[in-house]
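All protein chains of the complex are present and in place, except for one that has been dropped.
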Amino acid sequence: MSDHHAHDAHDFQHHVRRYLFVFWALIVGTIITVGAWYVKLDSMALTVAIALLIASVKAFLVAGYFMHLISEKKMIYGILAATAFFFAGMMYLIVWGRDQVPQGTIHLGSRDTFQTPGSPSKAAH
Amino acid sequence: MQPTTTHSHTHGAHEAHHEPGFWQKYVFSTDHKVIGIQYGVTALFFLLFGFLLMAMMRWQITYPQKPIPVVGSLLNAVLGDVAAGGIMSPDLYNAFGAMHGTIMVFLAIVPLAFAAFGNFVVPLQIGAVDMAFPRINMVSYQAYAIGGVIMLVSFFIPGGAAQAGWTSYSPLASWIPGHGQTFWIIGMVFLITSSLLGAVNFIATIIQLRAPGMTWMRMPFFVWAQFVTAFLLLLAFPPLEAAAIMQLMDKVAHTSFFLPTGLAVSGGELANISGGGSPLLWQHLFWFLGHPEVYVLILPAMGIVCEIIANNTRKPIWGYKSLVYSVLAIGFLSFIVWAHHMYLTGMGTKISTFFQTTTMIISIPSVIILSCLLISLWGGSIRFNTPMLFALAFLPMFGIGGLTGLPLGLNYSDIHLHDTYYVIAHFHYVVAPGTIFALLAGIYFWYPKATGRFMSEFWGKVHFWLSLIFMNAVFQPMFAQGMQGMLRRMSDGAANYSLAKVGTDAIGGLTDAIMKSNITISHAAWALGLAQIPFIINFFWSLRHGKKVTSDNPWEATTLDWQTPTPPPHGNFVAQPQVHRGPYEYSVPGQPKDFTPQNT
Partner (left out) sequence: MEIPYVVQPRQDTGLYNAKVGIWLFLASEVMLFGALFSSYIILRIGAAPGEWPVGLLNVWIGMGNTLVLITSSITVVLAWASLKMNNFAKFKVYQGFTILLAMTFVVIKSFEYTDKFTHYEVVLQDNTIYDGHLKERTPTHVVIHGHKVEHGRHAEGEAHGSKTPHTDIRIERAQIKKMENYGPWHNTYLAIYFTLTALHALHVIGGAVVIGYLWGPGSKLWKTDPERFTNRIEISGLFWHFVDLVWIFLFPVLYLL
């Protein structure tokens, strides 16, 4: 890299054009996101999906091109892959964990033995 | 020290011209060895402090509502009413308990095992001049010191230190009166920052600064252990930081992150909050750190033990590759077992099954590591010096700790054992006779490199045998207490609970023998404290009067940390080491000596 300053200049013009392209793509992405929200789709799921999909594409563009992840070294990929795995595990398992929590009141009444004295079904005997 | 001829960008230009002064050399140093020692000394202080808290608590457990001898009036004088008449009030018990856990974990063991040993040894073992980012290293220590001071100060604020346990479960932690918990959170943010900076530094150092020829599979196992540990800190701590921020918001901005709708507080009134939060969320985020944290406590210890065993059996470690893959597997799996601490939260059976399964799986690599270390002893001509004794004792102690963890990892048996003294016994076997023994082994082992003198062997052995006996006397009976149902965190040592006999057998209370074992435990704990006196004296006395080392490699070791001048100067090596072989080439046939250093 030491003597790059001079002869890289030309190469970099090419990069710069790509950066500008990514920039416009990000702007368009933002506009589409807001547009999709503005028309108020009926389905909440679809709205969420569209918004997150576009956000992911934008994130990919920023990470891939502005942060040069597209052409990064293996070591960095390794670190980020581990991070992505733990991130996903954390989010998924935490949400799943909540999903399993019994909601509302639990009635043990379906089995007679768990009935407390004086509860309606016992009285019916 | 080699005079530096060019101006160095990283170190500032001063040192080429004059010797750094006291402050620069010992307080604002960027030298990894000095920082390691700073960490070590501070952490040892906190280890003692955490122990003393527990020593006082054991009095209250054993003789509830009796004034604590000797220190009781002192407590009363400095802390006021919570220790009225020298008696430890339940509030004070709670505060001491919470701070014992916090201090032991975050201010004593992690800084000692990871930061102190890591800083001192890792760059030496990989043949580096220093850490990759020396200034960040210094800041990391400073953040740790500030965090420690905040925790200490919290004892003296009105209302005292945090009382909601080291786990700080909300809503309790959010609602408990006083500012102790706020101090705890802010202190934790500093400690987390310190660990994060340290972790970045270690990983970058190990990736970037290995000496020529030091390939991954030639790294000493200790370096591998530190590498994985650093990743655990790097990726598991931030969620706790997030949780701490949210708990801080709950406390100071009256949000309801962890406070559910309809939360009733003292007197049955509804809390004046918006509600809608999730107490379970705190537990998830806490244990997402909490479980990897226990591996942070144990992996460096395993690394130390491995180095010492290889060196003192004078033969290669058995199954170096299995050790490396196991430690990687542990690191990986430790992120997906956390909710085995939460079986009783009612989070549902499917997810409990998932976590129970991963927990059983992660025990496999731990067993592999233990087995490799054990098998390594086979056929060795073992030198039973003090470091080796501690390292050897680590194996069964950690074994007991690990095996007794299995019933806690299984959903079904954990329902009975959860939150009892069985848990206390289990994890203390891992961290106290386990990790602490390994750390002591490490201190006796690397002391000659750091100071140029040995610690006394005789007093070392006295220290070892007494510690071994009393450690077991403290923690072994707790298994029995827990299995009978004695709950932890009870300031009267379960005296009230023991009376609670319901029906004939429904709740059996606690037998007299179990209650009496409180007395044995406490006396053993105090004796354990006294047994550290020979160590403390030995540690300081040997600085001046210990036997001098006669060579730079007094243990005749193979790894690079011993191929430096003693003590290693700034910059560590006389010349850039070149690595030619694996880390444990002991007693290789055909070699002139029974050890072949990595750089020959």
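To keep things simple, chains are lettered A and B as they appear, and every chain counts its residues starting from 1.
Operating definition for what follows: a residue touches a chain if its C-beta (ideal position, glycine included) is under 8 Å from a C-beta of that chain, and two chains touch if they have at least 3 such contacts.
All figures in this text were calculated on a predicted structure; none of them were measured in a lab.
Q: Please identify which residue in B:M219, B:L235, B:L510 or B:A531 touches the non-displayed chain.
A: Residue touching the absent chain, from the options given: B:L235.
Q: Just one of B:S381, B:S551 or B:Q576 touches the chain that is missing; which is it?
A: Residue touching the chain left out of view: B:Q576.
Q: By the contact criterion defined above, which parts of subunit B meet the unshown chain? Give residue numbers in ascending order.
A: Residues in contact with the chain left out: 2, 6, 8-10, 128-130, 132-134, 136, 196, 199-201, 203-204, 207-209, 234-239, 241-243, 245-246, 249, 253-257, 261, 273-274, 276-278, 280-281, 284-285, 288, 571-573, 576.
Q: So that we can see where the missing chain sits, which residues of subunit A does it touch?
A: 1-2, 4-6, 8-9, 12-13, 15-16, 19-20, 22-23, 26-27, 30, 33-34, 37, 47-48, 51-52, 54-55, 58-59, 62-63, 66-67, 73, 75-76, 79-80, 82-84, 86-87, 90-91, 94-95, 98
By definition in this document, only the chains that are shown with their structure count from here on.
Q: In their shared complex, at which residues does subunit B touch subunit A?
A: It comes out as residues 207, 231, 235-236, 239, 278, 280-281, 284-285, 288, 332, 335-336, 339, 342, 346-351, 354.
Q: Provide the residue numbers of subunit A that touch subunit B in the complex, in ascending order.
A: 75, 82-83, 85-86, 89-90, 93-94, 96-102
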